[in-house]
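Starting off with a structure, shown below.
Shown here: the complex without one of its protein chains, the others still in place.
Going in written order, the chains are labelled A and B, and every chain counts its residues from 1.
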Amino acid sequence: MFYREAGQFKTTYASDMAVLPILQDRIGLAVILLIGFVGIPLLGGNFFLQTVMIPFLVFSLAAIGLNILTGYTGLLSLGSGAFMGVGAYACYKLTTIYPGVNIVIWIVASGFFAAAIGVVFGLPSLRIKGFYLIVATLAAQFFLQWSFVRIPWLYNYNASGAIEVPQRLFAGIPLTGANATPVTRYLVLLGIVTFLTWIASNLVHGRIGRSWMAVRDMDIAAELMGIRLLPAKLLAFAVSSFYCGVAGACMMFLWYGGGEANDAFNINQSFTILFMVIIGGLGSLIGSFLGAAFISILPTALKFGVPALGIAIPGTVAEHATYILLGALIIFFLIVEPHGLARLWQIGKQKLRMWPFPY
Amino acid sequence: MDLIYSIFVDPFLQMAGAPDLLVQTLWEGFVGGILYALIALGFVLIFKASGVFNFAQGIMVVFAALTLVGLYEKGVPAFLALALTIGVMFLIAAAVERVVLRPLVNQPDIILFMATFGLTYLLIGLGEAIFGGNPKVMIAEQLYLPKGAVDIKMLGGVVTLQKIDIAAAVIALAMIACLSVFFQYTRIGRALRAVADSHKAALSVGISLNQIWVIVWFLAGVVALITGIMWGARSDVSFALQVVALKALPVLVLGGFTSIPGAVVGGLIIGIGEKIGEFYWGPLVGGATESWLAYCIALVFLMFRPQGLFGERIIERI
Partner (left out) sequence: MRKFILVLGLLTGAAVGAPAIQQAAAQDQIYVPLLTYRTGPFAGSGIPIADGMRDYLEMLNQRDGGIGGVKIAIEECETGYDTKKGVECYEATKSKNPVVVNPYSTGITLQLIPRASVDKIPILSMAYGLSASADGNTFPWIFNPPVTYWDGASVMVGYMAQQLGGFDKLKGKKLGLIHLDAPYGKEPIPLLQDLSKRYGFELKLYPVPAADMQNQSGIWLGIRRDRPDFIYNQGFGAMNPTAVKEALRNNFPIDKLVGVWWAGGDDDARAGGAEAKGYKSLNFHQAGTNFPVIQDILKNVADKNLSKVDNRNRIGENLYNRGVYNSMLIAEAVRTAQKLTGKKVVNGEDVRRGLENLNISEQRLKELGMEGFAAPVQVSCSDHNGHNKVFMAEWDGSKYVKASDWMAPLKDEVRPLIDSAAKEYAAGNSGWPKRTEACDKAT
């Protein structure tokens, strides 16, 4: 009813090619941003921010990163967890060496270190394709994880081998450390995620994104059309690792507030992010958010939401049920819509456009 | 200079200095490799026939072993429990075909891959809900698996071969031989190979894809059960075991996704390579290299043969 594009005429090519060509979409985005920046901090409690929103945003960022690699460029990766780790350790080293610089700058800058490492492990992608590429990224995952434990310099020779997040202030307000309130950390994180999503959206809709998609659809054909494979694939690795690295730094500094690599950046993390991308929809930014929401919020909602509705179930049963339900839902969603939640979202929009008519 | 010495000379001096340890290392690598190959075999069977990269193979190993031990603990005699577990694996195969594969037929590989992740979660939840999270002791003795060790005096030292390892190697090799014969000479085996070659052509000569999938998943289930018994006998049966299954990935990649001999050769290269590497070169970098060495070995091979050692040549056309 409200979702009608009748009467919106495009008079320039630029407006026709816009990312959000329909007015309602732009309003929708503005409303989402408003809710994100104002509504949730005002209404959401600390528990909601800390256990639902912050993990969701961190995972969204990582999922965007992996989606650039797997969804847009078609290179399967199981190393995103380790690349997140690179970001986290880089940020930790940077902020302990140069404590004076604003932490937000270091969080974003740590992405570049992850990008550099990502390029190194991306090199085999030129020769190895498909599922075979998993091995290169798994080598990255396990080798980096091993390095995180093995190189004490990375965690400043801490006796317990852990990173501890120091307190960093901005204009007198603690942004990281124990004294930073969930609202502050949430807002900083949301700012970073919004900014990087905007950049990603421009990247994938532009020339670079198109060359990635050409490589994904068929790399030999892309090469014949004049896309240079090496730079395109390596750039995808670099950008993807950059996003994962920033996500890792955010995870350590804005969410966990300390921890260790085996725990936070292990292979399970890589799998989780891959789930998010596939469930959300390969090659879709919205899909990254939807997938992250599905995989990261659902278990929490089941664990704390179901008892709150008055159904008392013991923790273990709930945990088993969560696993069974999550597994069943993944299969269910794949059967209903193999192209992920993003496609469901689009179908929904399409239906809304036509409503109340079926066609 | 010291560095070069310790990398290029010292390990070989050690090998020559204690040949019995070298033999022992090779043997451990051989057994480890056979066990990796067993896990990889389950992957290969399913990948060959249905093109599904079955991530759930690892959890199927755990689930099968848990079912076996769980049934035994509930008072079922060992061999009856074994038979029942095989039955359970058949049920899982049938259910997977009906609920997961059939609705998802003709979807991209990565979607099917993801579906097996869903399956993994389901089996983890079910397994823990039914059998509990306690680690269990594998009923090796009740299944008449041998115990103890054989000491062989050779090369101025002693090489110890565990009987259970010998049994594992024999059983694994026998099973691989049986599978090869089965694929080569039986009616179902030929149908399986036909499906692996081309789904459409197989369908057109009257082979039921659905049936073949059930059979293949069932076979993978049986392989998983045997793998579970062997790994379980080496440590214990718990959910941590599924992590070991990840080691099958480099093995698979190295051997090629579709080749049974590939899985065996890949398993042996990885198994022996990582043991030798860890034993002679590991101390140089502080040890614990086994977690990533396997992947690097596979990566090196892939640089020269991107389709794996025995994989079908990838031909790309526009």
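We take it that a contact is a pair of C-beta atoms (placed from the backbone, for glycine too) under 8 Å apart; a residue touches a chain by one contact, two chains touch by 3 or more.
The structure presented is a predicted model; accordingly, all values stated were derived computationally and were not measured.
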Sole residue of A:Val183, A:Ile199, A:Ala221 or A:Ile297 that reaches the chain not shown, by the stated touch rule: A:Ile297
Which of B:Phe55, B:Phe113 or B:Phe279 touches the missing chain? It is B:Phe279
List every residue of chain A that touches the chain not included in the displayed model. 28, 31-32, 35, 40, 44-48, 50-52, 55-56, 96, 99, 142, 146, 149, 156-162, 164-169, 174, 177-179, 256-260, 262-264, 266-267, 286, 289-290, 293, 297-301, 303-305, 307-310, 314-316, 318-320, 345
Where the unshown chain meets chain B, residue by residue: 18, 21, 24-25, 28, 31-32, 128, 132-135, 137, 149, 160, 162, 231, 234-236, 238-241, 243-244, 246-247, 274-275, 278-279, 282-283, 286-288, 290-291
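To be clear about the criterion, only the chains that are shown with their structure count from here on.
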Using the touch definition from the top, list the residues of chain B that touch chain A in their complex. 53, 99-100, 103-104, 107-111, 113-115, 117-126, 128-129, 133, 246, 249-250, 253, 257, 285-286, 288-289, 291-292, 295-296, 298-299, 302-303, 306-308, 314, 316, 318
For a test of understanding, state which residues of chain A touch chain B in their complex under the given definition. 76, 124, 127-132, 134-136, 138-139, 142-143, 145-146, 149-150, 218, 220-221, 224, 267, 271, 275, 278-279, 282, 316-317, 319-331, 334-335, 338
